[in-house]
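Report on the following structure.
Here the complex is missing a single protein chain, while all its other protein chains stay put.
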Amino acid sequence: MKIHEYQARQIFRNYGIPVPDGILCYTVREVENAARELNCMTVVKAQVLTGGRGKSGGVKLARNVEEAVTAGKQILGMDIKGFTVEKVLVTKAADIEKEFYVGFTNDRNTKSVTLMASAEGGVEIEEVAKTNPEKIIKYPINPLTGLLDFQARNIAMQLFGNISHAQKAAAILTKLYKLYIETDATLAEINPLILTTDNEVLAIDGKMTFDDNALYRQPKILAMREPDAEELQEIAANEKGLSYIKLDGNIGCMVNGAGLAMATMDMIKLYGGSPANFLDIGGSSNPQKVIDAMNILLGDKNVKAVMINIFGGITRCDDVAKGLIKALEVLMTEIPIVVRLSGTNAAEGLALLKETGLPTVSSMSEAAQKAIELSKHK
Amino acid sequence: MKIHEYQARQIFRNYGIPVPDGILCYTVREVENAARELNCMTVVKAQVLTGGRGKSGGVKLARNVEEAVTAGKQILGMDIKGFTVEKVLVTKAADIEKEFYVGFTNDRNTKSVTLMASAEGGVEIEEVAKTNPEKIIKYPINPLTGLLDFQARNIAMQLFGNISHAQKAAAILTKLYKLYIETDATLAEINPLILTTDNEVLAIDGKMTFDDNALYRQPKILAMREPDAEELQEIAANEKGLSYIKLDGNIGCMVNGAGLAMATMDMIKLYGGSPANFLDIGGSSNPQKVIDAMNILLGDKNVKAVMINIFGGITRCDDVAKGLIKALEVLMTEIPIVVRLSGTNAAEGLALLKETGLPTVSSMSEAAQKAIELSKHK
Amino acid sequence: MSILVNKDTKLIVQGITGRDGKFHTGLMSKYGTNIVGGVSPGKEGETVEGIPVFNSVENAVKATGANTSIIFVPAAYAADAILEASEAGIQLVVAISEGVPVQDMIRITPILKQNGTLLIGPNCPGLITPGQSLVGILPAMIFKEGNIGFISRSGTLTYEVVNLLTLNDFGQTTCVGIGGDPVAGLYFIDLLERFENDPDTIAVVLIGEIGGDAEEQTAQFIHEKMTKPVVAFIAGQTAPPGKRMGHAGAIISSGSGTAEEKIAAFNRAGVPVAKEPAEIPELLRKKLAGLKK
Partner (left out) sequence: MSILVNKDTKLIVQGITGRDGKFHTGLMSKYGTNIVGGVSPGKEGETVEGIPVFNSVENAVKATGANTSIIFVPAAYAADAILEASEAGIQLVVAISEGVPVQDMIRITPILKQNGTLLIGPNCPGLITPGQSLVGILPAMIFKEGNIGFISRSGTLTYEVVNLLTLNDFGQTTCVGIGGDPVAGLYFIDLLERFENDPDTIAVVLIGEIGGDAEEQTAQFIHEKMTKPVVAFIAGQTAPPGKRMGHAGAIISSGSGTAEEKIAAFNRAGVPVAKEPAEIPELLRKKLAGLKK
């Protein structure tokens, strides 16, 4: 789960990490009031759940209220990578002496939370990671001890080189680690963390994402969720026990298991088609799931053919067949459907489907090829 | 640092451990109101910072308001092991099915927090520890993992034998461990933890003590401190860098280092005398400390002679001598004083003292014998 | 021979009285797995499918000498259940539970290491040594005794590929579904090492997925340490790049976890990567034929 910058800032504040004063605005009028209230040079920043705001013109410096209003007019409503900007954050502009990068994330390889830090802060940190990886400190944290004070201090000294600045930065690292753990985050990043010209250390921009599996024990984080239309669709699918991601193609896929679902999409592509979605009905055998899944699939106007690919393990193929039959009764679609059933109770499932006249095939490859062919007929 | 039962109950509540409703009362009138408000069978309990309240008659069951008033009259103002009861806690009486003991404390040997639990709860738990040690579960907790859920559950199952009761007790153990760690406690004990006749698990009496060394980071705990007169004296001494405990004897002792101070007291006893106090001036060489220490010593009317025993290491004997000379100028006491200086700068110290005419000796034994002799002259 | 599970496996089922636990206890038992007990607090003395239930793993181990555990408890309690098994001396824990918070797994990892406990999963289908022991939810009928090692991050894709292997007469020594969670127990490399040392395994099939850089590291390992042939498949070649999650994810692994990068890494290591699952038996045949020359 992702949150906006203004929400990450709020969490930072709650944990005592210094951030410049800022006001969230939904309208140009609010931007004007905010700039007036802050009464200084400000930065107007688009609040969207995607990266690359800066490059897209979603972040602007304003020397006075008029410039803030202009920036607000430009940014509010603009489109950034498909996201419409509905709100902006107006913050005090800081006098930057130097920019740093610090962030925590989970590392699969060390199986630990890892601190990443660099004296090369700012938006181009990923470039640094590729071209000068030695300029990024990666420090895996022992989960049994957490980030120790001396570790935070020593890393901060490497970045700042001055003990008074380093002490301030170390305190921020310690707090950032604490909030990372306590909120079940999967990313907590400050970029840039700045040293101001008057020797303060401030978090200018913050990004946080959270472990969906842990949201059940993070009610405060869950309350911050602001899903967009696509995510709402995914969440709705999740609530039905389905995992769904919409794509741009025209062949709807319904598969059991994420790996097989990905392999199915790959196969469609391999044979020259284009998948309309990722849809995993999971491991259970509930026919209702199949009905729900068909509902979602056929709700996508781009879909010209449907490929159903089931390898029964826990999932029983006859249950899938039953669900499919019911779904077709209700949905009465014209869209062609190819079904491949294999594994547990495949014979029973295929027998049930015989009456529907749906084309059934025995291998994934065949199914993909057939679905592509059918998608072109219409 | 110790706190009262009603304060421990408050901490328990803050962490979600169930305790019966209760009201703290300073007067009989308040007891009456409390009993009326609770409107049920109540228990009136003396709030004093010592054990053995039950045996001393400081805890009474009251079937109605009248009985509560009678109990309040009897308990308020009574003396329990030298403590005057200034307040009582009036709580709802619970219907007890069975009593248990659970407590956490630090164990020197395993160097860990240790959970102790017994199905033989109630006041006689110490007897159980002596006579039936096998009836007490001692479970050292790995500080890196804390008390794990399965451990709490398995221990609770051993006590309660019923999974529904055990789940409730396990939740209490987990919370008690959490509050123990988070408050830097040195003891957190529930005795009895009860199973009620309607299958609830409740903390009836709680005791907590805290690590004095950690109070600097426990402002909420520190705010609960209610020192008695003797403790105030000890705290005042602490603030001056001295460690002081008043005793019943008549030979005042001033020593550097706790071990040597204890050995000095032992020596006085060995030669037939009786120490008036434990007083450790610590390791620094500040003459003011000696003045402060003499002030405290001579403030005790029982003191008939003073034995000063210094083995200079970091402490410099000449500094002690200087402090002593100044103290005597100010205090002008008639009480005889024996001084033993050894170690760092002892010669210089003894030279300074020569002018004062104070008896000086070279060994601890001599000093003790001389002080005892002098204490008898007066 | 085989790896991790075999005829000597003495299994307990944590969460045996739950819906899934009960169901798969039946299936595993039917397959011939030696299930010696189950754990469900408060139900000691009961039986499930004729198997005795205990209040704790400790009790179960004491009574049965179990050395392996499979976990079906809900995600919120899975990490605690794994630790309970580990602290009770269980040597191999297979966690089926899906949706375990990552921090839970990170927290328990060093404890398992200290105790010397091996973990597979969570969020995995388990493992099987055909003809000997099934410790998981894998559909038994598709497996066949043989000498191919099999490792996969995915569930049903495993079945798809194993089925193809079996149909092509490639039986398996042991098949392991390691699960797709970001922080899990045994990884590809840990298992390849074991297959390399298993005298009966002559080649390994490895099914990877996009995300992370486990496959890249694995390719490096194969290049340096494996003498036995490995054939791979990577799922997710057409998956969308996904919404950006800040910079840290990409920084932490120098690559970005795409299928192209993984395939390139395997190819550099001399590991053929199948374009589609159906191609795997053929690649395997070629590799093994090459060996015989």
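To keep things simple, chains are lettered A, B and C as they appear, and every chain counts its residues starting from 1.
Just so it is clear, a contact is a pair of C-beta atoms (placed from the backbone, for glycine too) under 8 Å apart; a residue touches a chain by one contact, two chains touch by 3 or more.
Predicted model only: the values in this text are computed from it and were never measured.
J.: Which of the displayed chains are touched by the chain that has been omitted?
T.: A, B
J.: In the complete assembly, which of B:L144, B:A236 or B:I325 touches the absent chain?
T.: Per the contact definition at the top, the residue touching the missing chain is B:L144.
J.: Of the residues listed, B:T50, B:Q74 or B:N162, which one is in contact with the missing chain?
T.: For the chain that is not drawn, the touching residue is B:T50.
J.: Just name the one of B:I11, B:M267 or B:V303 that touches the chain not displayed here.
T.: Of all options in B:I11, B:M267 or B:V303, contact with the hidden chain holds for B:M267.
J.: From the listed residues B:I245, B:V330 or B:A347, report the one that touches the chain absent from this view.
T.: Going through B:I245, B:V330 or B:A347 one by one, B:I245 is the residue touching the chain not shown.
J.: Residues of chain B in contact with the chain that isn't shown?
T.: 2, 49-52, 101, 103-109, 111-114, 116, 125-126, 129-130, 133, 136, 138, 142-144, 181, 184, 186-187, 189, 191, 207, 209, 211, 213-214, 216-217, 245, 247, 255-260, 262-263, 265-270, 275, 278, 283, 311-315, 342-344, 363-365
J.: Suppose we count only contacts with the excluded chain; which residues of chain A make the list?
T.: Against the left-out chain, chain A lists 144-145, 148-150, 153-154, 157, 162-164, 166.
One rule holds for everything that comes next: only the chains that are shown with their structure count from here on.
J.: Taking mean CA positions as centres, which chain lies farthest from chain C?
T.: The chain lying farthest from chain C is B.
J.: Can you give the whole-Å distance between the Cα centres of chain A and chain B?
T.: 55
J.: When the centre of a chain is set as the mean of its C-alpha atoms, what distance in Å lies between chain A and chain C?
T.: So the centre of chain A lies 27 Å away from the centre of chain C.
J.: Mark out which residues of chain C touch at least two other chains, giving numbers and ranges.
T.: As it turns out, chain C has residues touching two or more other chains at 107, 110-111.
J.: What parts of chain A, by residue number, touch at least two of the other chains?
T.: 144
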